[in-house]
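Pasting in a structure now, in structure tokens, and then I'll have a few things to ask.
With one protein chain removed, the remaining protein chains of the complex are shown where they sit.
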Amino acid sequence: MSTVVDINTENNHDDHEHHGPAKGIARWLFTTNHKDIGSMYLWFSFIMFMIGGCMALTIRAELFQPGLQLIEPEFFNQMTTLHGLIMVFGAVMPAFVGLANWMIPMMVGAPDMALPRMNNWSFWILPFAFTLLLSTLFMEGGGPNFGWTFYAPLSTTYAPDTVTFFIFGVHMMGISSIMGAINVIATILNMRAPGMTLMKMPLFVWTWLITAFLLIAVMPVLAGVVTMMLTDIHFGTSFFNAAGGGDPVLFQHIFWFFGHPEVYIMILPAFGAVSQVIPTFSRKPLFGYHSMVYAVASIAILSFIVWAHHMFTVGIPLVGELFFMYATMLIAVPTGVKVFNWVATMFRGSLTFETPMLFSIAFVVLFSIGGFSGLMLAIAPSDFQYHDTYFVVAHFHYVLVPGAIFGIFAAVYYWLPKWVGNMYNEKLGKMHFWLSFVGMNLTFFPMHFLGLAGMPRRIPDYALQFADFNQIASVGAFMFGTTQLLFLYIVINCIRKGEKATAQVWEGAEGLEWTIPSPAPYHTFTTPPEVK
Amino acid sequence: MLSRLVRRAPTLLMPALFAADVSAEYGLNMPVGVTDVSQSVFDLHMQIFWICVAIAVVVFGVMFYSIFKHRKSKGAVAAQFHESTTVEIIWTIIPVIILVLMAWPATTTLIEMYDTSDSDVDIKITGYQWKWRYEYIGQDVDFFSNMSTPKDEIYNRAEKNENYLLEVDNELVIPVNKKVRFLITANDVIHSWWVPDFAVKKDAIPGFINESWTRVNETGIYRGQCTELCGKDHGFMPVVVRVVEQEEYDTWIATKQAEAKAAAALAKLTFTLEEQMERGEKVYATNCAACHQANGSGIPPSFPALKGSAIALGPVDEHIKRVVSGVAGSAMQAYGAQLSEVDLAAVITYERNAWGNDTGDNVSAKDIVDFNNK
Partner (left out) sequence: MTESQNKHKKTITRLLIAVVGMFGFGFALVPLYDVFCDLAGINGKTNGRYEASTEMQEVDESREVRIQFITHNNESMPWEFKPTVTEIKVNPGQMTQVDFYARNPTSSRMVAQAVPSLSPSEGVNYFHKTECFCFNQQALEAKEEILMPLIFVVDQALPKHIKVLTLSYTLFDQGQFDQDGFDKKVFIQQKEDQIQVLGSL
């Protein structure tokens, strides 16, 4: 036994504190730091957004005029399919996971996520999954061409060979989401700073907690349904094949049991983000915090019993159709409550309109418009005229683009100074907003009319009466798409040479994340803060 | 100021745009249609729409008021109220009441739409990739309805006609003021049969039968489309219904029945190569050109070329087999089930002699019959 004090050990201990992140590509491959992983998710999501966007522009370019000018119908079907898959699973969901990774630990006063190594795996599965999915475009027979909703038997008996790769890709994305959800729940339930009760958590954390439970509940069902597809295609089962005693409609039931909660998975975190931004720029607390929590929980629970509103024309008997109509209409109530609460937050506040606030206000208005068209769709008799037309396309793009995407933009502009330590260029930010706002509305508002006038979905060519609105929509789409390059410029510019940001950043901002310096240090809250 | 106007524009414009029938002419609104059901659906649609507009005006009105009046730049100081259980209860209950009011007419309309009883005519509709098949039950009338828009129009080599993509070779003909019941199924994947003017849309599911019905109040021609993604030519399988007076309908049925008998008789005749090529080219354009292309070059590897192909130049029996029986598990359907022997003979003859194939073979309807009986 030596009495010599090991000086090296002491020094090493100190060195370790000041080491900071590793250098080079190894840092990113092996990081277990929630900030690094959050950044990777966000960059990945943006790249996917651009790729999915290019597919959208291909679609809109072909639909600019009646007639087939640029691509063949088979390729068009691949574009619509992959556009949907990439935006849903590659852009929106990873963006929200990125925001969760960055913000949840800081917002609850935790040093990192509960399972940092699993966090790394959750991320790195995604580039592999999407490389596999995108590579199918170059394989013989072409990529998946059956819509992002991949109904059987078009996606089983009549699918191209690449459907198997599609199934593997979906499995991988599902595993990534499930692991991410487990991480989020464990972090929120077990690692909150002392004093932070559940009802003191920021709403963004609440919405992510509920979203994570939704993911746990439904991603495995998606895994189940694609496995059933796999066995139907390769192993002679007949889940969805009438010839063997199966039923194609069974596919739709199982898919939409996943699919409907999935769309709430894609919007609840945006609700949360907007609920952080609006009080900040109103300089007023969020109105009705408790109600907001209950509303999100109600929406999540109700989301499990409405799935067949995607199937009103399938031949469901009257009683079933009525049930799903009523249940779907009911979801409008908690959603409406949230909108009222946001407006009440702004009312008699002291408002300023920085970029995050602009995106959030547009969110409230335009998401509500999407909600109204959703209510119209819920009415089963009228749905017979809307179903599978551009009216539906208009509806979900209103809830997803100015809904989910604007929510993400609001969140990014809001928290970017905290992540990077510099302010972004406010003038350019506003320009990005206005161009996106105009472009988005030009693209998707006419689609309401197209659907009502009778234009079906997923068609590469259309009758002459649909020409004018299609042209407007295509122009809007290119405007919206190119504007996102401005966003890229704004972010890179901010990182490289923005004006220095304070810890508080925004005058009205409240929450633990604003008590630490900007940029946030690599390790934060290694000792938990006191929460009053 | 300008930003406020821009934000308000959609809500301001909507009432004007939705002035009922006028806007339908400009392709802005759902058609009122020509059945009682379609009228009910339109009315329901407009009722819900106006309720949504009203709610939007109130809610966005409050918000825009706030944006104007409560700006920090105008000196507004933030109040600190942040909850009120009373208010939450009120704005939960009022929407529920509004929803119940909406649900009532929705329910009655839906019940109406589900009542398929006491029909005058029953028609079986089968969705195929990529055409419709109509069979009048108990009447011996059974035919396919293919899109008849020429490829030249689609590929911008000719000017598009008024009914571009919404025209067919054989329309569905039904009598006016009579209840027509549709029994809908599919041959391969899921399709969906939709006529907006009737407010009838029902999925066609392989192996299953769905029912729908209509009673049309006005004669005329009504056009719709397939509304469920069904593959490559999902956008190219329109629905065209001609609604006529009972007398005209009866005559048409009789004509169709006679045609069927005549086609059977035709099978016994032979035709010159020239006649075959003329008929065959038409059959080819309707049924084959979508995949194999008008110039016979196909789109390999999915759709092989027929020009210079081993099958078109090889043994006649193999060629007949390929067309009649199709290729299981591929897009090549079994046309024996879809085309008459006369048409089969003509199209096979055409394929064997067009594009420089020049085999000189003249396949007769009898050859097809013999092949089937082998």
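Letters A and B mark the chains as written, and numbering starts fresh at 1 in each.
We take it that a contact is a pair of C-beta atoms (placed from the backbone, for glycine too) under 8 Å apart; a residue touches a chain by one contact, two chains touch by 3 or more.
The model shown is predicted, which means the values in this text are computed figures rather than measured ones.
S.K.: Among the chains present, which touch the one that was left out?
M.R.: Counted over the whole complex, the chain not pictured touches A, B.
S.K.: For the chain not shown, which residue from A:Lys200, A:His253 or A:Lys430 touches it across the whole complex?
M.R.: Of all options in A:Lys200, A:His253 or A:Lys430, contact with the hidden chain holds for A:His253.
S.K.: If I consider the whole complex, including the chain that's not displayed, which of A:Ile216, A:Leu230 or A:Ile516 touches that chain?
M.R.: Counting the whole complex, the residue in contact with the absent chain is A:Ile216.
S.K.: In the complete complex, which positions of subunit A touch the hidden chain?
M.R.: Interface with the chain not displayed, on the subunit A side: 114-115, 178, 181-182, 185-186, 189-191, 216-225, 228, 236, 238-239, 242-245, 247, 249-250, 253-254, 257, 315-317, 319-320.
S.K.: Please identify, in ascending order, the residues of subunit B that touch the omitted chain?
M.R.: Considering the whole complex, subunit B reaches the absent chain at 115-119, 122, 124, 126, 135, 137-138, 183, 185, 187-188, 206-211, 324-326, 328-329, 333-334, 336-337, 372-374.
We take it that only the chains that are shown with their structure count from here on.
S.K.: So in the complex, the part of subunit A that touches subunit B is made up of which residues?
M.R.: Residues 66-69, 72-74, 77, 140-141, 145-147, 151, 153-154, 157-158, 241-243, 247-249, 282-291, 313-315, 318, 321-322, 325-326, 329-330, 332-333, 336-337, 339-340, 343-353, 361-362, 364-365, 368-369, 372, 375-376, 379-382, 384-385, 387-389, 437-438, 441, 445, 449-450, 452-454, 456-466, 468-469, 508.
S.K.: For subunit B, which residues are in contact with subunit A within the complex?
M.R.: The touching residues are 6-7, 10, 24, 27-31, 40-41, 44-45, 48-49, 52, 55-56, 59-60, 62-63, 66-67, 70-73, 76-84, 87-88, 91-92, 95-96, 99, 102-103, 106-107, 109-111, 113-114, 153-156, 160, 162-166, 188-190, 192, 194, 196, 199-203, 205-208, 210-211, 223-236, 299, 301-302, 329.
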